[in-house]
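With one protein chain withheld, the remaining protein chains of the complex are depicted in position.
We just call them A and B in the order they show up, numbering each chain from 1.
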Amino acid sequence: MAQTAVDPQGGRSGTRRILPVLASIARFVVIVALTLLGLLAVTFFIGRVIPVDPVLAIVGDRAPEHVIERTREELGLNRPIYEQFVIYVGKVLQGDFGTSVLTANPVMTDIRRVFPATLELATLGTLIGSLIGIPLGVFAAVRRGGLLDQIVRIIGLVGYSVPIFWLGLMALVVFYARLGWVAGPGRIDIVYEYTLSPVTGILLLDTAMQGQWDAFWNALSHLILPASLLGYFSLAYISRMTRSFMLNELSQEYVVAARAKGLSEARIIWRHALRNALVPLVTVIALSYAGLLEGSVLTETVFAWPGLGLYITNSLQNADMNAVLGGTVVIGAVFIGLNLLSDLLYGLLDPRTRRS
Amino acid sequence: MSDTTWRQWLLTERPQSRSQARLGRTYQAWRRLADNRLALLGLTIIIGLLVVAGFADVLATQSPIVGDLREARLLPPSAEHWFGTDDQGRDIYSRVVHGSRLTLFVVILVAVIAAPVGLLIGTVAGYAGGWVDAVLMRITDIFLAFPRLILALAFVAALGPGIENAVIAIAITSWPPYARIARAETLTVRHSDYINAIRLMGASPTRIVARHIMPMCVSSVIVRVTLDMAGIILTAAGLGFLGLGAQPPLPEWGAMIASGRRFVLDQWWVAAAPGMAIFLVSLGFNLLGDGLRDALDPKAGGR
């Protein structure tokens, strides 16, 4: 969701490439580790103060008292909180995120199952947002103050203003219930549910690789509405940023020089200005992608999309803390990873840093 | 003084006093804002919200919490019920009107809590530097790395449902960007001659941060807060939608959508009116924030 996208100014360290590579990597690793540890700690302690008895989620309402007490001991919940935390972190370091009490599976197994669903949704959303948003932003910048510029501005403002769950609800009613253009909630029709074997967990890839085109179209038809919705929010963000970066480029001296040399306007815009604007845009797209990944909670709720957002929300409400912790760490790590990636790309693409 | 002289006084190149300079800048900003029709529209919407909230008792035609389950359940919009009635037989128009108070309450309280916190952390980190900066920024990063809605959700779950707790949860999740901005601003002025001069005059670090650095960061934080207002409203509505915001029977817009969700196929109006209300108010804040940014930061004008 674009509203939750993080400040684009944040997390930049791309210009300082003089430090020895190893030292900066070590520093980075320490920072990432500290951030993740902090993430774990915050989540862990929130989980312990939530006024829900986690044992109740496992044994249910009817369990006799001795069963409840025994389960509490088995889970180590009778130990002091800091001790529980140390034990937990120790296990995580060994790659053991524990078992979810709701699904009876190891948390990592669950995440491997639900994460591709979110990934698929956010990726298509970002694709839609970029493929439409960047050209829109460019046109808006070129015809600054024109009709298209106003339209882009309004698209952006509406995107920032509309409650995504409400829009999703209305879209579902119109495009699925009334018009029947797209398939409904869920990822795929039951017909195909057991005909394909999951490889990547990303249905579009799985079906395409196995040549099951019926299933492919079906999965796409389920995906297109929530992805378009997320894509719209991503578009609102990307088009505005593109416009702003393009305006910046178009006012640069090299553009004036190029015009003086008589280069065609189209060439100036698409070959020179856009190429330079793409450098900061990569960061924006990465951030918007991260925003969609983390912000899909509400979309997943509306579209019954079995992804990570829904998984975390559901686990949280049931005090299934292993699952919440695992999910949060994964999202946090992805977020940090995307920040790093955008820094790296920035360094690679930006001619100034490349030269140094 | 006549109109023209007032304007001359405000726009003078050589202000006689600090307050004249400040007023002059404000006036210029206002003129830029007033030139922006969209921003004015936003301002109008916000003023409208204030009016509706202020006179909710007069504007509402019926009670927002007492309905007639037996006779008036899920009625479509009509002359008697302008936006129809909900599943408890309550008048939706009156609920939307009263809901504006809750929205305002949330927005103001979050801003009042989160902005100063962010400002304080950011300026202290930026000015102090060193390990203070490292620790504070690490904490900020941790909160930034969190999925915002999930963090708010977790806090509400821990604090218990209710609108006050939702406010606290949203405030806890929204200060990091302000800290970032304030820190960045502080870094740019920290070594300026002006601050150095004050330091040489023997001002204490507390005084420097509180009296000289914070005021300089305020305007960019305010712009950012205004731009975030819509986000705050949407997060609050999202919490309400997930059932963790306001308690029934409070007419919180997000919670109204959540209950309208069950009837969305046949009684579309139950979810439509609060959805439009959220949209309109968020749009107002966005338009205004956008305009404010352009007005206060001429460098970024039109960007």
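One rule holds in what follows: a residue touches a chain if its C-beta (ideal position, glycine included) is under 8 Å from a C-beta of that chain, and two chains touch if they have at least 3 such contacts.
Criterion: contacts and distances are computed from a predicted model.
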item	value
Protein name, per the UniProt record, of whichever chain is missing from view ("DNA polymerase III delta prime subunit", "Fe-S cluster assembly ATPase SufC", "ABC transporter substrate-binding protein" or "NADH-quinone oxidoreductase subunit N")	"ABC transporter substrate-binding protein"
Contacting the left-out chain in the complete assembly, out of B:G24, B:P77, B:P116 or B:P249	B:P249
Of A:I224, A:V282 or A:L340, the residue in touch with the unshown chain	A:I224
Residues of subunit B in contact with the chain not shown	65-67, 69-70, 73-74, 87-88, 157, 160-162, 243, 247-249, 261-267
Touch residues of subunit A, complete complex, unshown partner	50-53, 56-67, 70, 100-105, 110, 113, 131-132, 135, 139, 142, 172, 176-177, 180-186, 189-191, 193-194, 214, 217-218, 220-221, 224, 264-266, 269-270, 304, 306, 310-311, 314, 317-319
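One rule holds in what follows: only the chains that are shown with their structure count from here on.
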item	value
Of subunit B, residues touching subunit A in the complex	38, 138-139, 141-150, 153-155, 157-158, 160, 177, 180-181, 184, 230-231, 234-235, 237-238, 241-242, 254, 257, 261, 264-265, 268, 271-272, 275, 278-279, 282-283, 285-287, 290, 302-303
Subunit B contact footprint on subunit A (complex, rising order)	3-4, 6-7, 9-11, 31, 34-35, 38-39, 42-43, 46-47, 49-52, 144-145, 153, 157-158, 160-166, 169-170, 173, 177, 243-244, 247-248, 294-295, 297-298, 301, 309, 312-313, 316-317, 324, 328, 331-332, 335-336
